[in-house]
Structures are given as C-alpha cells and as structure tokens.
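All protein chains of the complex are present and in place, except for one that has been dropped.
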Amino acid sequence: MDDEKYIEIDPVTGTSSDSGFPTEEFMVNMGPQHPSTHGVCRLLLTMDGENVKHCQPHIGYLHRAIEKICENRKYQMITPLMDRFEYLMSMACGWLYCLGVERIAEVEVPERGEYLRVLMTELNRIASHLIFLATFGLDLGAVTPFLYGLRDREYIVDLFEETSGQRLLYNYIRIGGVAKDLSVGFEKKCLKFIDYFLPIIDDYEDLLTNNPIFLTRTKNVGVLSRDLALDYAAAGPVLRASGIKWDLRRDDPYGCYDKFDFEIPTGENGDTWDRYIVRIREMRESCSIVRQAIEGLPEGDFKAKVKPSFKPPAGECYTRVESARGEMGAYIVSDGTNKPTRLKLRGASYNHIMALPEICPGIKIADLVAIFASFDSIMPEVDR
Amino acid sequence: MELGGLFKWIGEILQSMGLSGAWLSLVANTLVAALLLGLLAVMALFLVWWERKVSAHIQDRLGPMRTGWHGAIQTLADGLKLLQKEDITPKGVDRPVFFWAPVVVYAACFMAYVAIPWGKDLIPADLNIGILYIIAITTFTVISLLMAGWSSNNKWALLGGMRSAAQIISYEVPLTLSILGVLILAESLSMQTIVQRQEGIFNWYIWRQPLGFVIYIIAATAEANRTPFDLPEAEQELVAGFNVEYSGMKFAMFFLAEFLNMFTVSAIATTLFLGGWNGPILPSWMWFLIKTLFLVFVFMWIRWTYPRLRVDHLMEFAWKWLLPFAFLNLILTGVGYYLWDVIFG
Amino acid sequence: MSSQSDVVPSILKAFSGKVSELELNPPQSAILVDAAAIRDVFEYLRKDTEFKFDYLSCLSGVDAVEHLEVVYHIFSTETKCKLTVKVKLPPENPEIDSICDIYKAANWYERELSELYGIKVNVHPDMRLLLLPDDWDQGHPMRKGWTGDDFVVMPEK
Partner (left out) sequence: MGIVSKLPVYMENVPGGGLVTTRLEQVLNWSRASSLWYMLFGLACCAIEMMCTGASRFDFDRFGMIYRASPRQSDLMLVTGTLTHKMAPRIKLLYDQMSSPKYVLAMGGCATRGGPFYYDSYSVVKGVDLIIPVDIYVPGCPPRPESLMEGCMKLMEKVKQEKLVDWSRDVKPE
C-alpha cells in the first residue's frame, strides 16, 4: 500500500508536487441518483483524478418531516410512521417509540410481549444485515452475494408476513406489547430457518470473507479511529469495528435482553473489513438469541391493556435501542394531552454520514463506495 | 458437414458465372464479409442471451422467460427496442467524436473476426501475420472507449475512458508476451499454421504453456473489460462509465461490442492454446465453437463470482505480477526450445 | 467509583449559580444550564475524568410555546452514566453557542436547530441549510403554529 500516498497539488500553479505535471481538480456530484448511495444522498466530491480530495455530504432529499407529523398525531397513530423512519429494521424502531411512551406512562409490558419483541427484533436484525451483505457485495462489484442475500431474507420476510401481515413495514410492536400473538407453527418454522441459515452464513464467508480481491478492497480502507468514532457518536457495528465494546442490549438493557446470553463481536482497526465481519458475526449471535427466545418463550398475555383514549402524564424521556445500524434514539416530550409535544428521532446513519468527510481525503473513489456501503446507511434515518 | 467445402462450391459457382480475377475476389470477399457481419450479429445476440441465462442460473433465478423458448429471442426484442429509442446527443458533446466512437469499437471487433480460423479451410483471410493483425486490431477498442469518454462531456464518462485507456494499454503488454511463447513453439504467425501444429489433444499448447495460458486468460479478462476488471464501466462507482451518455443504437453498439470482444479473446485462446478447430468426429467448426463458448462460459463464471478490483491494485497487478511472469514464461520457453533443438534436433 | 447518582451534585458543585437541577418525569439526571455558560459546562463535562462523558447521543430543539428549549443527551461509554442537559431560550432572537468543537457530533444537529427552529448558533463552522431545499424561504417549519404553501393540517374527526 505504499503507493497510497496522497499527492499534494499546488493551488497556484496547479502542478502536483510529484511529477511537475499540470493537473486540475474537478468537482463531481455523486448522487442524489447514483447506484451506490443507497437512496438519495448526495456527495459533492472534489477529485484529483481518481483520488478524492474532499467530500461534502448533502442530505435532506428524503426529509419527510416525520417529526412534524408526529406532533399532530395521537400516540397510537404514530407507530406506523415509526416503521417508515427505519424501514430496514422497523421492529426496532417501533420498539424504540413504544419503550419511550411506556416509560413515561409507566405501562407494564407482559413477559410474553417482551420475549416476542426480542424474537422479532433479532430476526429483523438478521434481515437487515442480509441487505447490508447484499448491497456491500454489489458495491464492490460482486453481484451474486446481492441475490443470495435477498434470497435468504425472503425466508424471514415470510415469517414476518405470517405474523404481522406485512412484508416490510410491520407495525407489529405496539404500545403495551405486540399486535398479535405468534401464528400456529411459527416456532417450528423459525427454528427450521435458523438451522438452515447458520451453514448459509459460512457460504457467504466462502464467497467473500477470504476472497483475495475482497480483502485488498476492504482491509485498511476507510479506517475510522476509536477517538473519531466516539467524537462523532458513531454507533452499532461501526463503533464496535473501531474496537469499542458497546452494545445497548448489554450496556443499557431494555426489554428483557438481560435474560439472554450473547457475545458482542468487535473489530480491531475500524476498517471496512472489520465493519463487514462484525455484522457477519452479529448474524450468528442473533441466531442464538432467536433460539433462546423461542426456547424460553413464556405463556400468557402478549399485550397490556391500553385505552383507545390513551394519555400519558406530562413528562419526557430519551430512549435508545440497538438497531442493525446502531444506536437509535427517540426523545419524547409529553404535555399530558393525547399527542406528543415533541418527538425527536436520532438515527445512527446520521452520525456516520457526518463522519464521512473525515475519512475521505486521499482515498480512491472506489474506496468511497466501499466505505459508504460498509456504514450501511439508509437515508430516512438520516433525513427523517 | 464441412463448411469449407461450401465456400469452395460457392467459389466454383461464381467462377462458372464467368467471373474471374479481381471481380471474383471482390464478389467473394463481399459475400464473406456480409456473411461474417450476419454471423457476428447472431453471435452477439446469442451471447447476450446466454450471459443473462448463465448469470440467472448462478444466482438462483430464471432469467428471461417471456420471449420465445426460455427467452431465446430476448436480445432481439432488446435490439428492436434500442432501434426505436431516441438518439440523444447531449449538449456540449464533441459531436464527431461522439458519433464515431461506437462505430470504431464495432469496426474493430468486426475486423478482428477476419483472421480467426473458424474451421478447417474456414478462415476469411489466412494472413501470414494473422495473430499480429488481431492483436493490433483489438487494441483499437481502447481508442474508441477513450473517444467515448472524452467526447461525452461528462465527468463519470471521462473517468471511465481514462480508466479503460490505462487498463487496456497495461494489460496489452503481458497479453502479447504470453502469446509470444506459443509463437516460438509454432514458428509461425499464421493462425491456420498454429492450429495445424496442435493436432491431437496432447499437442495442444496449453500443456507446454500452462503459465502462458493463465496469464493470457487474466489479461484477456482485462482486455474485454469483464469483472473483476470491469473498471471502465463500473456501475456502482461510475454509474455506467464511458457509455453513460449514450442512448439507443449507439449504446447497443457498445453493448454488443463488449460481448463480441469477449468472444474474440476466447477464440484467440482456443486457437493458441486449445488446439483450435482440432477434434475428432464432429466437424471442425463445431469443435471451434464448443471450445470457444466454453471459454466464454468461464469468463461469465468469473464475472458472477468475483468482486471488482480497485484501479491502483489493477495497475499494480499488471506491472508487478503479470509482466514479470510473462517475461519468465518467455525466457523459459526460449531456453527450453533451444535446448530441445540442441539435444534432439 | 462514579455512580449515576453523583453526576448532578458534582456538576452543581463545579458551576454554582449557572446550573440548577431539573426534576423530570420519569426521574433522570438532568440539569438546566444558562445559555451563556453552555460551552463551559460542556468543556468541563468532556474533560471530566470522573464520569467521562464522551458520547453526545442527541441534540434536540423543543418548542414549548412560551420558550424554546435545546436538550442535549450525553452518555459515557466507559462509566455508563447519562445526563440530560437543558437550555431555555426566549422565543424571540434565540441564540446559543456552538459546541461542535467539543463534541464533533453536534455539527449537523446544530445546523438542523438553526433551520428548523430558527435558533442562531454562534461560531458554527458551516452554517448552510441541511434538510430543507436550498431555495427555502418559508421560515422555520418546526415552530408551533407554522404554516406554509403546501402545508395541510390533518383535520380532526
């Protein structure tokens, strides 16, 4: 990697220090419509040939004003909107909101409800990581992982559809519990899926993890140092890849995660490969949590009684859950009426894209694509 | 069923019609060229369809199904549709260059086919410097890609064009060097002679030039802009690379040229390393097609398995690995040939 | 050993007069800070070796009609302490100092604060519009009672 050296260009003469050759920088717009920005993010790049000198993210192309809408909706009407805030992991997002409301209103969730939430969220985490795997492979030019990832996601989607009736935006987690109990035979199908899926992860690893081209494309590319990651409040797999063992499921437990036994995989360098491998390992851990949840699933109610005219007392609460992309936060302010005064949403992708200009200078444009994909950012979480 | 006989027969008919000398060769050559053009079109249509089917089956899908048997005439529909598409020449492009780029790339592909030995006695023009001619002609592609990238007035296209120039010129060197080994053994530059030297499976040059074969295949993948070396049109990085501003039929020409290029490099590999049209029982042209299409399949297989290289790794690989090995191969071949000559000759 | 219950008393001791404790429902460690002292408080919190607040999780603006609030939620990844920091601002000409050199994560949140709530953020390195279109000229949409061209309020049933 010794030729990685970043060539300085004299701003006056326009010559590079290396060759004495006159060169010129140029600006290029990556997005809002670009195959690898995963939605409508726009990166304004200052380039010197293939090298990126500076990167300026422009967001807001998907700013749908969810926060404003929520201020004029009753508490129960907000859960479907929450799904649209984070469509790849809408279970976690619904949970995030309900957790906040339950804490303010002191609603007690039955144990079965808590277990079902864990079960569904972990399945959803696997589904989300599969989308990551798919798009990450695609952005590196390997098309086949894309189709394999989406193929296996379909099994999980079927399970969700059976339970909640939707394929993508489930609206399953409600205030006080979950919307429905499991359908007949769900546990069996779910365990069957886990048995099928664990060896499949090895297949993915065969396809990518130790592929020499994949390694040269990802190792030591886009290193996000420990301090920078904390300073920018990076979260989830990105933070863990930088070597910080921080997982809200363990460090700020919510629901009944304290009853589960799981590992928190971390990386060492904070490079693109670490972010990839952390997610692969997390899929295995999630499989184990799903198994534990099914084996320990208690009998009883799945939802506490919540009146249709639900009014929490005045108060405010900041809740966080661990989504597939990292820490998701909601700041709910209630003034005692049936609508919240303020609902602020915080997505991990927001901070990751904020940190992007720090990593960018000196990398190649192909690396930028890999780094962006390794953050696994989705735009509604950024733009809301 | 040897097609070579067919051509002789056509020649005789033409002769019996009273044509002779320059007229005969003019008419015969025009006929051959027309035939070749038709063949090329059919071949391109077939290859596009095949690529889509192969990729689909690798990826657990079906691929085109609605147009004919398993979508067999899908490419025809695509072609007809592209004919109807509006031909956009965006504002600010360098018009003549923009217009000629697809023509050049298609012409280069077409011209290379002239010297390919399709079967016994079935070669449009058996040049005594056949292989040199093909190598020279296929390099034309880079000019057209550069033209397309430069003239489009689009930064992504320019990046794509520059990448392709750097890539193809770099890989041209190990490619040619890997071929030289075969030429030393064959003692000829004529394609037909090279094939005739490889009669019988044990005389195929792949057994005596395994390193040369590997280097050739790698460099040829880069020549044909295929994954893992498809940087000029890397969809995820450069949107569509050099052809981002092309629409309609001009785009179709680039699209088809890519596939024809892949066929050309496979055909050269077949001729040089896999015994060309040599083979038992089946007619020679069929053997040629089987071997070539198998190599094409290998290229597709590679494409749908590997990720893409980064541009600096790509150059590093060409100059630091492929080139030294190609030289090594050349020296070993030369020394071995000389020693063989001294000891047994 | 640093525990959650010591957080607020320790800050109150360091900044007597500028900082007061807030009682919130549900109970949580929260302080109310003078707008003028916000940078001092965050510099102290960031460098503080006892609780190690290294993680700015969220920065939100709230329009409570009679005043504006800016709420910071900070955490520590080492000691696992949490703290809610609140600043109250007047609804007319609200101003606040930027803390994005102390916590880099504050950068975009502050830009958002400025465009959606009209809170002027002093000494911010890059104060462009973030979420709204570049040609936006309809004010600060997250303020209560805001109306715009294309804005339809959901009718009550």
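The chains carry the letters A, B and C, assigned in the order they are written, with residues numbered from 1 in each.
Keep in mind that, in the parts below, contacts are C-beta pairs under 8 Å (C-beta built on N, C-alpha and C of every residue); 3 or more make two chains touch, one makes a residue touch a chain.
Treat the numbers as computed from the prediction; the structure is a model and nothing was measured.
A.B. asks: Which chains here touch the chain that is missing from view?
C.D. replies: Displayed chains contacted by the hidden chain, ordered by label: A, B, C.
A.B. asks: Pick out which of A:V28, A:I69, A:V223 or A:A314 touches the chain that's been left out of the picture.
C.D. replies: A:I69
A.B. asks: Tell me, which residues in subunit B touch the chain that this view leaves out?
C.D. replies: These residues touch the chain not displayed: 52, 56, 59-67, 71, 74, 76-81, 83-88, 235, 239-240, 243-248, 251.
A.B. asks: Suppose we count only contacts with the excluded chain; which residues of subunit C make the list?
C.D. replies: 131-134, 138, 141, 146, 148, 150-154
A.B. asks: Can you list, in ascending order, the subunit A residues touching the missing chain?
C.D. replies: The missing chain touches subunit A at positions 32-33, 35, 38-40, 60-66, 68-69, 71-73, 80-81, 84, 87-88, 131, 134, 146-148, 150-151, 153-154, 157, 167-169, 379-380.
Simple rule for what comes next: only the chains that are shown with their structure count from here on.
A.B. asks: Where the centres are mean C-alpha positions, what is the separation of subunit A from subunit B, in Å?
C.D. replies: 44
A.B. asks: For subunit A versus subunit C, what separation do you get between their C-alpha means, in angstrom?
C.D. replies: That pair's centroid distance is 24 Å.
A.B. asks: Would you give the residues of subunit B that are in contact with at least 2 other chains, written as numbers and ranges?
C.D. replies: Answer for subunit B, listing residues that touch two or more other chains: there are none.
A.B. asks: Which subunit C residues sit where two or more other chains touch them?
C.D. replies: There are none in subunit C.
A.B. asks: Mind pulling up the subunit C residues that touch subunit A in the complex?
C.D. replies: Counting only subunit C, the residues touching subunit A are 24-26, 28, 54-58, 60-64, 71, 73, 77, 80, 84, 103-105, 107-108, 129-133, 141-142, 144, 153-154.
A.B. asks: Residue numbers of subunit A touching subunit C in their complex, please.
C.D. replies: Contacts found on subunit A: 59-60, 63, 65, 67-68, 71-73, 103-104, 106, 228, 230-233, 244, 246, 251-252, 313-318, 320, 327, 329, 331, 333, 341-342, 344, 346, 350-351, 354-355, 383-384.
A.B. asks: Inside the complex, what are the residues of subunit B that reach subunit A?
C.D. replies: 55, 58-61, 155-156, 159, 162-163, 227-228, 230-231, 234-239, 304-313, 316
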